[in-house]
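Take this structure first; my questions come after.
Right, subunit A next:
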Amino acid sequence: MKEWSTLMSKNKISRLTGLFLLGLVLLNFPLVNLFGKDQFIFGIPALYIYFLFVWIGMIIATARIVRKK
Partner candidate 1 sequence: MSTSIIIISSLVYLLLLFLIAYLVDAYPKKGKKLVDNPYTYALSLAVYCTAWTFYGSVGKAASPGGITFLCTYIGPVLIAPLWIFILKKIIRISKSQGLTSIADFISSRYGKSTRLGVVVTLVSFFGIVPYISIQLKAVSSSFGILTNEGKEWNEALNNASFYDENAFIIAVILTIFTIFFGTRKLDPNERHGGLVAAIAFESIWKLFAFLAIGIFVTYGIYNGFGDLFSKAYAHPEISSIFSFKESEVDSWTWTWLIILSMTAILFLPRQFHVAVVENKDANYVDKAAWLFPLYLLLINIFVVPIACGGLLQFPGGEVEADNFVLSLPLYYGKDILALIVYLGGLSAATSMVVVAIIALSIMISNNLVIPLLIRTGIVQEQSSGDLSSRLITIRRISIIVIMLVAYIYFKAVGAGFSLVSIGLISFAAIAQFMPVMLGALYWKEATEKGAMAGLLTGAFIWVVTLAIPTMAEVGLLSENIITEGYFGFSVLKPYALFGMESSDHIAHAAFWSLLLNTGMFIGVSLNTVPKQIEITQANLFVDIKKYTKKGSEYELVKREAQYRDIENLLHRFLGKKTAQKILTTYAKSENINLEKLKTANAQLVNLAESHLAGAIGTASAKFLLASVVKEDPISLEEMLSILDETHEVIQYSKALEKKSEELLSTTQQLKAANEQLKNFDRLKADFITTVTHELRTPITSIKALSKILSDNKDLDTDKRTEFLNIIVSESERIARLINQVLDLEKVQSGRTKSDFKVLDFNQLTQLAFKSLKALFKEKNIECITAFPSTELLVEGNADRLTQVVVNLLSNAIKFCDPEEGKVKISLQAESPNLIVLKVSDNGAGIPLEKQQLIFEQFTQLNSQRTGKPAGSGLGLYISQKILKQHRGKISVQSKKNQGATFIASLPLYHK
Partner candidate 2 sequence: MSDKPTKVLLVDDEPNILVAIEFLMVQNGFLVEMAFDGVEAIEKAKAFLPDIIVLDVMMPEMDGYEVANHLRQDQAFVNTKIIFLTARGTETDRMNGYGKGAEIYLTKPFDNNQLVSVVQELATYG
């Protein structure tokens, strides 16, 4: 692992790994199970809003971590 600090900062690696783990938790049981079928937000099932936001969140987070030089 110590070789990688020349590839990129350890900081980036740990943040990306952290993002990965966060996503892993967010997009898995039991969190995902929280959204029952009867919940709607603006007429859209809560589950979908949730997925949508986590998904978009991960995209933005990755983009930002990668951009930082």
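Per the selection procedure, all candidates are chains of the complex that A comes from, given by their letters.
One rule holds for everything that comes next: a residue touches a chain if its C-beta (ideal position, glycine included) is under 8 Å from a C-beta of that chain, and two chains touch if they have at least 3 such contacts; residues count from 1.
Predicted, not measured: the structure shown is a model, and the values here were computed from it.
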Which numbered chain among 1 or 2 touches subunit A in this complex, counting any copy? 1
Within their complex, state which residues of subunit A touch candidate 1. 3-4, 6-8, 12-13, 16-17, 19-20, 23-24, 27-30, 32-33, 35-37, 40, 42-45, 47-48, 51-52, 55-56, 58-63, 65-66
